[in-house]
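Heads up, one of the protein chains got dropped from this complex, but the rest are sitting where they should.
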């Protein structure tokens, strides 16, 4: 395998499909969101993406079976609405700069072949979130951005870099005249963050007029809350200690100067 | 040399060959196992693999001669059984991600041309081994996995990553419809570990119905035991010291907070 | 996108054009100079350069819009003089060695197609500048270098490496028989340095017989001065402290030896 390649497992005709992409990244927001959506929609597997730019190991499954790292495309036939869905998630981002560009290009070529009209990418936005995480949006299309804002997202601050596949898909989509938007759930980013994923899914529902049950995420949120609280307590003690050390050092410097 | 290439040193017809692969890695288990097997079977050299992804140095032999780093294929004509053997070992793993994928693909292309039906890869599995090391197995084929379990291997835990050539050969074998299994000998992994290699060879013998004399490994095991014991003693003292330091620091933190 | 590519946004015939290049680098001198020049000349956009060797993120604009990192070519029709201008600046340098060579080659191929006769590259030259920064020049052509020296640049010391695109463009220009010169504004290099950019622009004006209003830079210079002064004060205290520490350590060593 010399190049990123996509292997289709089934042939299917899709109706004005929207591609939703979410790979591992900050707070795992992209991956949690896309996987949850695929599960709730009972989306079916369409294709797998393999790449020599993924890490060079394989993973063992439950039954002692083994598989390459990969990306996966799922599809969902939308019986009542205008747009079918294409969902993309996977095990990993590319490990090199050139690999990042190659994989994003490869996903978009496939999307174009499948006649995708809109790309939605999902990720995390680092912030010391106190309350319900907000969803930060940026887009190649003012109309699409507007839809997200109506769906209660907020516009991304200027200068914000969107790193990895979620960003490059937007940047490269222009060359194919495909509109694209990125939704970033606010997250501290230390740990998988289902709360941020829930916020993103709420915006997605309003934007794309699709309805999924989000109660499955609430259990995850409860569990992660406990872990985060414990971590914060440890961190606070560390910070207190570091502050004291810094104070002492400053006193010493002041004394010398 | 721009690409990984294989140079055949002899032409030979093989009967339903099984490929056994073991490169340097954790505890050198793969390399020790494969080399020992080749030596005991008096396997003959079939081909050499060269790659621009190997480290950029050459090695000096005993006679002041010099050679590129390489991988080597050996073959063994199995007079009494169904399957001839193809053995692959070498000096090094690839040094880049893309190189890892390229070399594994190149080995599999060659295996396919030689009509290989089964690939067995060998490596180490990191564990604080107390007694006889176990052998951990994962496979692309339930039947093959079953054979290993009957041969007294244990199934790999889920989520275990298999890193490097031993892993990628399994992941990529699927695309060629070649069944593949990985056998990982438990090892602390600090040092070349002939004990883990012996455990792997015992499982291999039962699985592949081939018989080799393992007594040659026992001397190596004796030697390595002494070295490990000395290292463990040093480590224990260090750990004791580190624990004491941590305790003191924690007391200080507790005192402040 | 597998290779660096240039997309032209307009077709235009240029008269003996001179290419002025300045990318981000030491003190941001190249970028500040080229952007300021483009703005004052009201230069128009000619083409964009995209590359898989740029960092793998996209940037959000003011309106929540998104764009790939890129380089940009601007042109200026010189009504009264002999040479039109081509200006190149951008968001980033290439992130790998091979990418650096590829992007510089790509820029030069484009310049050749546009019939460029002279290339001027801009960068920073690290120095603890006290007064007005000088401009250091090196060139592939003695005549061009002479023009710069007459324009009050000083000749580069021998052995000085010119790193990145500003350097490689000179090195590679020879193969296309295009004369090239590099102008490096002296700068401490910690922070964007408009003062160094002003010095470069003054030399450029004299060399290329073009006149732009530089007063817009003076406000930037005022602002940056304050920041630098604050930073220097902090640094001085640190240095004092570090010197004291070193002295103490040396005393200890001397005592032992």
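Per-chain residue numbering starts at 1, and chain names A, B and C are given in the order in which the chains are listed.
The working rule: a residue touches a chain if its C-beta (ideal position, glycine included) is under 8 Å from a C-beta of that chain, and two chains touch if they have at least 3 such contacts.
Since the structure is predicted, the reported quantities are computational estimates derived from the model, not experimental observations.
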*For the chain that's been dropped from view, list the shown partners it touches.*
B, C
*asked:* Just to verify: which one of B:9, B:59, B:158 or B:232 makes contact with the chain not shown?
replied: B:59
*What residue numbers in subunit C mark contact with the hidden partner chain?*
94, 97-98, 100-102, 105, 137-140, 142, 145, 155-164, 167-168, 170-172, 174, 180, 182, 252-253, 256-257
_Even though one chain is hidden, which residues of subunit B still touch it in the full complex?_
1-2, 52-69, 95-96, 99, 237-238, 240-241, 244
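Definition applied: only the chains that are shown with their structure count from here on.
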*Name, by label, each chain that touches both members of the pair subunit B and subunit C.*
A
*How would the subunit A/subunit B interface be labelled, same or different, where same requires over half of its residue numbers to be shared?*
different
*Going by the average position of its CA atoms, which chain sits the greatest distance from subunit C?*
B
*Can you figure out the chain closest to the middle, judged by Cα centres?*
A
*After a C-alpha superposition of subunit A on subunit C, what does the rotation angle come to, in degrees rounded to the nearest 5?*
90
*asked:* Can you work out the whole-Å distance between the CA centroids of subunit A and subunit B?
replied: 36
*If you look at subunit A, which of its residues touch at least two other chains?*
none
